[in-house]
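Yeah, one chain of the complex is gone here, protein chain that is, but the others are all in their spots.
Per-chain residue numbering starts at 1, and chain names A and B are given in the order in which the chains are listed.
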Amino acid sequence: MIGTLKGMLTTVRWLLRRPVTAHYPEQHLPVQERYMGFPALLMDDTAGEPFCTGCMVCVRECPTQCMSAQMHDNPKFTDGTSHRRKIINEFEINLNRCILCGICVDVCSFDAIEMSYEHELASYARAGSRADLDLLLEQGRRYMEMSGWNPENPEKNVAGVALAKRAAAAAAKTAAGEAGPADDSTEGGE
Amino acid sequence: MTTEQTYETVDMMLNMGPQHPATHGVFRMVLTVDGEHVVDVTPHIGYLHRGSEKLAENETYGQVITLFDRLDYVANLNNELIFCRAAERLMGIDPPERGQYIRVILAELNRLASHLLFIGTYAIDLGAMTPIMYGFRERERIQNLFESVTGARMMHNFIRIGGVKEDVPPDFVPRVRALADDVQRGVEEIDRLLTFNEVFLARTRGVGVIDVPTALSCGLTGPGLRASGVAYDVRKDYPHEVYPYLSYKVPVGENGDCWDRYYMRVLECYESLSMVRQCLDQMEEGPVMAQMRRIARPPKGEVYVHGENPRGDIGVFLVSDGTDKPYRVKVRPPSFCNLVALRPMMRDAYIADAVAILGSLDIVLGEVDR
Partner (left out) sequence: MRSKPVQLAIAVVLLVGVGVLVAVFTLALALLGEPGDDVTVLTVGKIVIALFALLTLVTTLGMSLVWLERKQLGRMQGRVGPTRVGPFGLLQVVADGIKLLMKEDVSPGSSSKAIFYVAPLLVFVPSFVVWLTIPIGRDLVVRSLDLGVFFFIAVSVLSIVGLILAGWSSNSKYAILGGFRSAAQLVSYEIPLILGVLSVVMVADSMRFTDIVDAQASVPYLALLPLAFAVFFISGLAEVGRTPFDIYFAESEVVGGPFVEYSGAHWAIFFLAEYVNTFLVAALGALLFLGGWTWPFGELEQYPAVALFLGKTYFLAVVIFWVRATLPRLRIDQLMNVGWKMLIPLGFVSVILVAVQRFYGWPTWTLTLMSVAVLGAAAFVQLRLQRSDAVATAERYAQHAVAVQPSRSRPAPESQQA
């Protein structure tokens, strides 16, 4: 009997306390900083193109084979506005298959893919959860704004930084080369 | 024509599951019942078979961790830990101490989350509606912490071969301390509400009793075996990670009935909390990941490693042929082995007891069927 009475006191005490429920559609609980939502592609604003070069390493390493990618030659590389020879042409993630493990982010060496904060992607059509390049970039944009994301390896991956660095190296080379033979100076732009 | 008829009463076959609310997933018990008495029970498994072991042979070591997440899906980090330990043993890697502390903290918190879920669902099985809400409330806090550390609430993929994925966030230690205090209060509340409730005692004391020889011969491990009185705990008997640095108690029961199995888990909740606190005290700065190649490629060989999951003794037998994919992965899932004890426990049970006994074994079907 004393156990029952103790239990009844425990339950009645909650009548006076605030419920812990969050009213979902009105009230969204904040996601944690490290939250891993669906993967998204990031945009290199210095060149106006995605970081992704379509190297396929994430496609190969994905445990569920949820991604597919296709690359093509980067027209901006020939313009000299980007340091990427190849650029992603088509990228599709089947979000129904994705298990949010984050392996694609671990293996990517171009800072191109990140686990975004997106987690409310319900759709009415079964094919509605196939995310194409535009949607992935849009999600990536949102993620960059929310998290203040910075590339891990800007010198290698950000077009503006990489081009500037190469230009500086070329300039240094040219400056150094004025004493020596001037033949190499044109190669610096690449 | 004779007016005399003989009536023969036959036992009734009662299919419990795979869509029964008390079978915790897609488990099926075929009960042979005589009125309310259970005469015999035949467990049927395999409704959630996903071929995890075979799948693992086609995945790289890094990818297998995601499969282990999905075996015992209420104690994910414990599963990741056991596979990573097996691969590390094979490769001869020793994770740095900070990495080991983070692993143990997370594993113990996950044990806590799993036990809280058990207490709640067990109360639901016995008809009490409230403890599961209290249990989920505390589990939610733990999962929020997991989210801030690993980025995911259930399928973490955080413990890696050679350490953990990344260091914990800067506010980890104060946050876990506050969490431990909160959860302690929550566990005490559930304890007060349920443990010594007369109806609960009546439903669980002396129900599903299993003695030590039977338990051992059935391969029962974990809280189920400790409830019978055998102080077998892999953390104690085969020290690994940083467990040897901690002082804790292994609760042991007396009767081996459902109440003992339940109470072992309540006591283990308190022990886990104390272990987490000790780890926080002892943890120092340092690397969290061992120096190793990016792609794990263990040398040819085989290894069997086991550890203490919330449900019992989980073992991994790993065979490597020297490539980046395992040649064979065999899991000894505690839930599956504990199910063997279902039949001896069901002696002289009522239908209501069948539910209580199955609940007290705390099976997770993802692990039973793999």
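The working rule: contacts are C-beta pairs under 8 Å (C-beta built on N, C-alpha and C of every residue); 3 or more make two chains touch, one makes a residue touch a chain.
None of these values were measured; they are calculated from a predicted model.
Contact with the undisplayed chain is limited, among A:M8, A:M56, A:M146 or A:A175, to A:M8. Contact with the chain not shown here comes from a single listed residue; of B:V173, B:V199 or B:L216, that residue is B:V199.
Annotation for chain B: contacts to the undisplayed chain at residues 12, 14-15, 20-22, 35-36, 123-130, 133-134, 137, 193-194, 196-200, 202-203, 231, 235-236, 239, 244-254, 263, 267, 282, 284, 350-353, 355. The chain not displayed touches chain A at residues 1-4, 7-8, 10-12, 14-15, 17, 19-21, 23, 26.
FYI, only the chains that are shown with their structure count from here on.
One simple way to say how far apart two chains are is to compare their mean CA positions; for chain A and chain B this gives 35 Å. Contact residues of chain B toward chain A in the complex are 59-60, 62-63, 66-67, 69, 130, 137, 140, 144, 147-152, 155, 157, 165, 169, 189, 192-201. Per the touch definition, chain A reaches chain B in the complex via residues 1-4, 6-7, 10-11, 20, 31-36, 61, 63, 99-103, 106, 115.
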